[in-house]
Structures are given as C-alpha cells and as structure tokens.
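In this view, the complex is presented without one of its protein chains, the others remaining in place.
Entry: subunit A
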C-alpha cells in the first residue's frame, strides 16, 4: 500500500492530454484523495510535448514531486523526456501504436497497451485517453466504476451511447493492463482515502471566486497566460450578478477602465501578467494620486518581454512594489496557497477601498495554474468593508463649494463619495491638487497631500503578513519564500530536520509595505537565512535586506530555468550551502 503516488501523462499538445489528467484527477479527488496537478506546456496550441503531472496523496500536498511512479505515454518523446524521473519500481504504460522503447538505464517497468487500437475498435481513437485511464486504475487498484459519474457529467450531453462507450474504453484499458502486466508488474495499490468532499481548483479559480465573493461586479481585462482563467470564470458568473467582464483593447484600457468604474463605486478588477502590468504602470500611479481603489492581479511568468510565457518565475516582485513613476501608497499581497488566494482576493478589495489606493494581488504561474485539492472555503470569513465610503446624500453646498474628497486627515484617508451622490460634486485629477481636487502647485499643499497619501499605509493592518512555521527558538536556518514556493519549502523542511538542522520558515504574504517588525525576531533567531525564489537576481532577498537588515546571514537559493522548485532541489541545495559553510 502506498500513501502517495506521482503520476504523469504526456503526449503532443492538442491530443487530449489535458482531459486525461482531468478525468483521472476529478475522480480521485472525489474519493477523498488530495491532488496536486502541474502542467508542462508550451505556448502553442497543437504540437509540442506537453504533460500533466499529478500527485495523489492521503495528505495535503502543494508541490510537484521529485520523482515519478507512473508515466502514461502517448508518444516516444514523453518517455525520452520524462523517464529519468521514474524510480525503480515505477511503471511506464505506453501506447502500442508508437512501439515504445525504454531508454537505456531506465529501471522502470514498461507495459505496452494498444490504447489507440482499443479506442478505434470502440468507435473513435479519441477515446485512447479513456483506455489509458482504465490501465492506470488497474495498476492502482482503483475500481473503474469510480469514473461513472465524471464520465456522465462530461459526456452526458452527447448522449447515453457516448457515456457507455467511454466507460467501456476505461474497462477495456483496465482489462488490458491486467492481461499484459499480469504478475510481472508490482501494482502500486493506493491506500484508501477518507472519502470527504473537497474542491479541486487552480489558483486562478480561487482568485476569481474570491473576487466574486468580495463584491467585484466588473472586470476589464486583456487575455494573457497565465491570467486568462480569471476573466473566463468571471465572464461566466458575473452576468448572474448584474455585472460583466469587458475584454478591452489592451491593458492600459483595462486598468484605466477599472479605475473609472471603481471611482464610480463598483468593485472592479483587472488581471494580467508581466507584459500587461508593464503597460499598466502609468494607470497605477493615477490610482495612487487620485486615491481611487484599484485591484490588479499579477500572475507572474518568465520575463522579460515575452520571456518564458508558459513557465514559472517570480521576477515581477520589485517591479510590482516600485513600478509606476513618482511615489504612491500601494499594497502588494502574495498568497502562498490556493485557499489564501481566495481570501486574499476578497481582502484586496477591502484594502483598496479602505486605503483608497492600488492593491496588487501577486500570484505566480505555479499558484495560478497548479490544480489542487482545497478544503471547503468558509462563507463566514467573507466580509465586505468599504472604508470611508459615504453613500448618503450630502447637505446642500454653499457657493458651489466642492466636496473635500482629499481632505487632509490624521490617518491620511479622506471621506469618499461616488459620482451621482447628491451635493457631492468634486474633482479628481492626476495633477497634484488641493483638498477639493483642484489642481495646485503650491509647495505647502504639495507636501500636505503627498504626506497624507503616503501616511495611509503606514499603519496598514493585514491579517497574516507572514505565514510562519517557528518550531525553534533558535534556528540553524530560516527559509524565506513567497507565493507558490511554500509547498516545496514545507516538504524540504522535514528532510533537512532529519539531516540534523533546526529549520524555521517564513513565507512573506504582505510584500509591501514590508512586515519588517514581524520578520525581525525570526531573522535574529536564525544562524543563517536562505531566501528561496524563482528569479535570477534575488529580489526577495534584496527586499529583506533593505527592510530588515541582517545582510551578512542572507543567501539566495534561486531557480530561473522555468521549472518549479522540487522539494528535493531545496533540500539538497540548502544542505550543501549549510554543509560547506557557504553561508
């Protein structure tokens, strides 16, 4: 019995690799297993190797596994590219059609099954995916009947016959596996799961659902990988709530349109990746100086320019904090799990209205697209706070005096009315202005307004600015990360502890304003600090040093080849760094 399985299906892009993984994963998720799926894909639609690696476990998992138990191959390239991940005792199941061969030195078993042939016999070669699922299930000891409900949901529309033949394909795949593998292969039978109902979703689903729950009613966006799922989800759902998604001509329009509708009182978001964020920079400054709430999601991917558009990277961090010219208050939050992405999306809208400034919800490709099992979300944690928003009619104005929308206050936040409010007329401008929004270059006023705006976030309260695992009063090493590296770091920790190191962990959740006071005690209590991040220049490490000091202890563990950190990467490299006194 195994508690954890790492499974991968690969082939040419456009061959249905995605749906094979999807059906397999949904069925197992419903049995109560915890799943984590990560797709390797390139930025083309047809052709090119693609694979979907799925972890199945009886415990929560949030990272790509180091190795592989089972590989389903629809072409030889899949075997050539991925076989090195298989450990001895692993299985390759290949389609007889391409006459699979094992690369030299590969210790896994190769089982050949005529996926395509069986599928064609049953009506269409498209069903080869189902045959593969059947074979997988036999190898795992999973009952084929498990798939009935999922197959009905997916193919039900196409009629009873299609459902039946797909189920038959699954059964034939299972039979074929038993027949060809017989006793030659040790089956990887999975320990039974708890049968609980949990969600199975990507980070972008959680962000989109969070936006909806957080009261967003409009979205303006321009498609880009890996952000598009957010607009695609919301365009399906927002019309039920009276709202919509507008696909704009570019990201400049997306951000400024969102500013327009936030100004007019509707929670509106936009979402993009690095290239789009670059285009939004001027608008972010406009939101800052006009004190208009704005929520922007940045799903980081490999940059610069078109960079590695379908690969993992975390290289937008400093640009998100410092981007836009001039100086404005801005809040940048970085969820490290899918659950956090949901709650943070809600919080982003609350903070944007409470502090009347731009809020960037920072994600990365692995968090945005990694598909995983998520515990049901807590409805009662959804709270909507709109800050100093006044929705009442105001008293009659004297001499057409404008409402003091930018009144200088102790906390820097001024009362806000929205257009349409009776007697609330005021002016908004990206030019420096006085309390009523009238342009002004008077030095005193400039100072007052500048300080007022910047003051707003000096006392920012954010529920959990750092996710901490602080098991040791004094640690040999403190691991620091942000966004999706959380899963791999968490898996590397027990291994490092087994090697005899005392490890603490801080995942930075509020990256700006930086929670220095929260981090300092952990830095002080650590002999060494390793900052783990997906970029080439150590941006988070710079941020930590700049804000909290302790530069002498801090070293970077970087990965920027496009692939996510595996727990083993962190374990091995950290161990080496610690062992040879590298730090």
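Throughout what follows, a contact is a pair of C-beta atoms (placed from the backbone, for glycine too) under 8 Å apart; a residue touches a chain by one contact, two chains touch by 3 or more; residues count from 1.
Going forward, contacts and distances are computed from a predicted model.
Taking the options "2-oxoacid:ferredoxin oxidoreductase subunit beta", "ABC transporter ATP-binding protein", "AttH domain-containing protein" or "Phosphate transport system permease protein" in turn, only "2-oxoacid:ferredoxin oxidoreductase subunit beta" matches the UniProt protein name of the chain that is not displayed.
Summary of contacts with the chain left out: across A:19, A:225, A:421 or A:516, the touching residue is A:421.
For the options A:145, A:264 or A:536, the residue in contact with the chain missing from this view is A:264. Only one of A:145, A:431 or A:579 touches the chain withheld from this view, namely A:431. Residue-level contact of subunit A with the missing chain is found at 29-30, 197-201, 205, 209, 212-215, 217-218, 220, 237-244, 246, 248-250, 252-254, 256-268, 282-283, 286, 290, 374, 376-377, 379, 382, 384, 399-402, 418-431, 437-439.
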